[in-house]
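Report on the following structure.
A single protein chain has been removed from this complex, and every other one stays in its place.
Here the chain labels run A and B in written order, and each chain numbers its own residues starting at 1.
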Amino acid sequence: MYVAVKGGEAAIANAHRLLADRRRGDRSVPALRLDQIVEQLALGVDRVMSEGSLYDRELAALAVVQARGDMIEAIFLVRAYRTTLPRFGYTNPVDTGAMQIERRVSATYKDLPGGQVLGPTFDYTHRLLDPELAAGAEVETPAQRPAEPEAMPRVSAILAHEGLIEADGDMPLDHVPGDITREPLQFPMARDIRLQALSRGDEGFLLALGYSTQRGYARNHPFVGEVRIGEVELELDVPELPFAVPLGSIRVTECQMVNQFKGSAKAPPQFTRGYGLVFGQSERKAMAMALCDRALRASELGEDVVAAAQDEEFVISHSDNVQATGFVEHLKLPHYVDFQAELGLVRRMRAEYEARENEEKAEEKREAAE
Amino acid sequence: MDIATQSIDGGFAEPVFNAQAVFRAIMDAMARPGTIQNLPPLARPPASLSATAGAVALSLCDNDTPVWLDPPLQAETSVKAWLGFHTGAPLANTPADAHFALIANPKEMAALDGFAQGTQEYPDRSTTLILLVDDLASGPSLLLEGPGIENTSMIAPPGMPRHFVEQWKQNNQRFPRGVDIILAAPGSLSCLPRTTRIKTMEA
Partner (left out) sequence: MNAQSTDIATYNFAYLDEQTKRMIRRAILKGIAIPGYQVPFASREMPMPYGWGTGGVQVTASIIGPDDVLKVIDQGADDTTNAVSIRAFFKKVAKVAVTTETAKASIIQTRHRIPEQPLSAGQVLVFQVPIPEPLRFLEPRETETRKMHALEEYGLMHVKLYEDIARHGRIATTYAYPVKVEGRYVMDPSPTPKFDNPKMHRSPALQLFGAGREKRIYAVPPFTDVVSLDFEDHPFEVQTFDQPCALCGAENVYLDEVILDDHGGHMFVCSDTDHCEKRRADGHHGHLAPETHSASEKMEPAE
């Protein structure tokens, strides 16, 4: 006797219960607290905030632990929460030139106003696993320097002063920036929209695309004009008040890539820009974003579109890891209705094929017998 | 009652559920042109904007949808204040910029083709007209055909725009571009999407 498969509800409930158990792991090990994740897995939290497009360390930490450390799952959790939040307004543009800097390096100048500031970087660490860290060794307090008396000018401003780099975008002054979380995407897109999509794009995808431009698939001679990490102030204009209301500060990573450009009939020879800006501390993402931004400006700068990284529809349509993982993984959902349709067709065509074969064989036999 | 109080009062008592109820009435009316959807008075806007039209505006309009007001509504500060407070919708400068248009006096309204028609690529970028009418039965009969209608259906709103049948035929011919109409009567509403053909018009 055939018994139909039932009980989906119970199966799901049990799966969730097992998942919760596996997430918690060995109960004799203390459970992680959110503040531990915020403090000690800060870069993971930053990535979740950045690609989740929600600046909230505590929620990002919750997402990380709830996702058992699966970053894309954590990003997804944050996005799905963020999307339900009402929108009260848009802050004024942040001034990264006025950033409270913790790290700032330039590859284009040996020294420059404000100097090179290494900050908390992995760059010159030797990647040797540290048994002392495993043993929970005490950590020294960091060395301190006096706060910079003046803001550090951005390298692009220095170049612009000499007229050697293109103007920073040509949006009209009254241009209202788009919002990819509120409006459907439309191709071709303005650069502000594209930069938003890149900023929440998957780090690995942008990294690979940026890398591909360095290997000749849309090479554009990048120099890191500057990478800076630090805190910027957010302000909101409220119609009832005569001044902008400070909302607090956020940590961001900004990369200004300086790229070669030969000039054209209309424009004198000058450098071009690629731009990256992400929440939190992530140089890799900001730099990859800047490479992709520059590559995607190919049409605007009159370059031939020959490589994947220059193809706006290709890059932007596939950069979102929440979308990508969903559609790839949805293949595991039942498709048996469609498969049945295909199965029926293949069987029918197969039967026809065999009938034809048999007929031909019979024909051959008849001919041989004659 | 001063304008400030008037503009704050009269919104949905239960914003989430009222908006859903009004939307479903509009959706059903749009899906089945010519059917009359009853709607209790859920909003209390200033008098010249009817309860029905006010409820439609509350359920569909917000900061993202520029709204155009016809001259009689334009002249009423209280209407602008009420819409502004409850929906946050900006006022459209011209009919062609409007996502929605509220028309208190359809008889005198601007030509249908003056509103946003959408483009051939994006025909959805067109104006939805909300026409305030006295009822849906006392005017000249409009016999309707098209998607959403099994055979034919009929409504008879009074005080429709001049040369409406001819204007509507042109609206049909612009398909997929064109405007859609929500007819807001006291206690009920009905819709004419751009696909609906008006077959005959009897006096």
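Throughout what follows, a residue touches a chain if its C-beta (ideal position, glycine included) is under 8 Å from a C-beta of that chain, and two chains touch if they have at least 3 such contacts.
Since this is a predicted model, take the numbers as computed values, not measurements.
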Option touching the unshown chain, where A:36, A:260, A:340 or A:358 are the choices: A:340
Omitted-chain contact residue, chosen from A:25, A:89, A:188 or A:246: A:188
Residue among B:13, B:31, B:47 or B:111 that touches the chain left out of view: B:31
Residue in contact with the excluded chain [from A:29, A:85 or A:129]: A:85
Residues from chain B at the interface with the omitted partner, ascending: 15-17, 19-21, 23-24, 26-28, 30-32, 59-65, 99, 119-124, 126, 128, 147-150, 175-176, 180, 193-195
Residues of chain A in contact with the chain not shown: 1-12, 58-59, 62, 76, 79-87, 181-188, 313, 317, 322-323, 325-331, 333-338, 340-345, 349, 352
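FYI, only the chains that are shown with their structure count from here on.
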Chain A and chain B: spacing of chain centres that average the CA atoms, whole Å: 42
